[in-house]
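Up next is chain A:
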Amino acid sequence: MAFIDIDGIGKTFGAFQALTDIQLSIEACEFVTFLGPSGCGKTTMLRTIAGFITPDAGTITVEGRVLSQPGAALPPELRQMGMVFQNYAIWPHMSVFENVAFGLRIAHVADAEIKSRVARILEAVGLEGLARRHPGQLSGGQQQRVALARSLVVEPKILLLDEPLSNLDAKLRERMRVELKTLQRRTGITFIYVTHDQAEAMALSDRIVVFNQGRMQQQGSPRDIYEQPANLFVADFMGLVNRVSGEWCGPAQVRIGAHVLDVTSAAAIRIGAVTVAIRPEALLPVTTALEGQNLIEGVVRESVFLGNIVDLCVDIGGVELHVQADRWCTLAAGDPVRLAVEPAECVVMKNE
Partner candidate 1 sequence: MRITRRFTIITATAWSANAAIARAAGAETGPENTAQIDIARAKAEGRVVIYTSLDTQLVDTIIAPFRERYGIEVTYFRAGSAEVTGKVLAEADAGRSQADMVDASDLAALLLMKERGLLRPFESAARALLPASQRDPDSTWIVDRLTQGVLQYNVAEFGAAPPQHWADLGRAGMAGRVSFWSASSGDGAPRIITLAQHLGWDVVKSIARTKPLRTVSPQTMAQIIERRERGVGLLQNDNVAWRSKLQGKGTDFLFPSEGVPSEFGACGLLKTSTRPHAAALFHEWWMSAEGQAVLSKGGKYSPRTDVAPPENSLPITKMKLLEQDYTTYKRDRAKILDQMADVFGGEWGN
Partner candidate 2 sequence: MGQLIAGSLRGQRFGPQNLVLGLAILVLLVLVAYPMLWLILGAFGVPQDLTLDNFQRAFTRAQNYSALANTLQLGFGTGLLSMAFGVSLAWAVARSDMPGRQIIHLLVALSYITPPYLTALAYIILLGPDAGLINRLLRDVFGFSLGPLNIFSMNGVIFVISIHVFAFTYFLTHSALKSIDASLEESAQMLGARRWQTTLRINLPLVAPAITGGVLLSVIDSLALFGPQAIIGMPAQIVFLPTRIYATISSYPPRWGEASALSLVLVAMTVIGLGLQRFFLERRSYVTIGGKGVRSQTIRLGGWRWALLAVCALVVAMSAAAPIGVLTLTAFSKDWIAPLSLSNLTLAHFGTALFSDQVAARGIYNSFRLAAGAAFVAMAVGASIAYLDLRTNLRGRNVLDYLAMLPLGLPGTVMAVGVLLAFIRLPIGVYGTIWILLIAYSARFIPLATRSVSATLRQIDASLEEAGRITGSSWLQSMRRIVVPMARPGLLVAFLLVFIPAFSELSATILLYTGGTETIAIAIYRLNDLGQIEVVCALAVFTIAVVLALSAMVHFLSRDRTAPSEGVG
């Protein structure tokens, strides 16, 4: 049994099915990210774990204790979790110190200990010296740190974070990413993190869980998810991808126009029309292919120099492929080109 077991969770709001059969196990000290477009149910799932939402189906078990089941949920205050809200939810009528000390006061911790623990945690999040400030006098990044400190000071076993970085500017976001990751490693707290930003998810997570329309699409390490998307949605969501229609034509082979590609298959498909997903950076302009690689011939339609890469549009006979070549590529529109691609990079999926 895992640390957290999410078993068949479903939730509807009126006629709207917000979550369907969510099945997930999370280990202690893991950094798990719920990733998906806005409105796909990430927050709903997170709030169900927190106890703000009672599920209609399924159970949530933490360390063998059932915390949520249909029609009943242990109230959030008894779950020993922490949560960082998207808008930080810093209480404006309390100083930074009081905000952070709140949970300790509720738990009737002695004053002296409160002082030292708050001081320690403020230092840890880089807010030393700001204890007296009021939230109105803090920058967005500082408020973010207060929210972190506030939820960490009570030493939760699980920390839930709902798009904590989405309100910060790009520079600060990068820095906070690193800090969050370090913090998680240092404290060993289980982080469940919600974001719609796939780069953020990849930078932070041990494991990513992709959501769409209230359903779990795929879970796995960032690399697995990127390289072996379970379906077109995941492939699309994780980054740029060429979606090419083809036809299954033999064991691990797909015909695309005049070309036949060796592929790997995400699903047990053995017949009919399929889609092949190929990342643009997996297509390499070459002179000759290596052993086992697919080789596709085409003509450059367009070439744009972007600095770190060169963006090519290659016509391979009625189908256009998007190719990201390195910056030394000098191909121009009209040039013939040969593209090499590993069969592992050609992921076949059911048509949708």
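The rule is short, and it goes like this: a contact is a pair of C-beta atoms (placed from the backbone, for glycine too) under 8 Å apart; a residue touches a chain by one contact, two chains touch by 3 or more; residues count from 1.
If you want to know what made the cut, all candidates are chains of the complex that A comes from, given by their letters.
Keep in mind that this is a model prediction, so the values were computed, not measured.
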| field | Options 1 or 2: the chain contacting chain A in this complex | value | 2
| message | Considering only the defined contacts, which chain A positions touch candidate 2 in the complex? | response | 13, 50-52, 59, 61, 63-66, 69, 72-83, 85-93, 102-103, 106-107, 135-136, 138, 143, 147, 150-151, 154, 160, 167
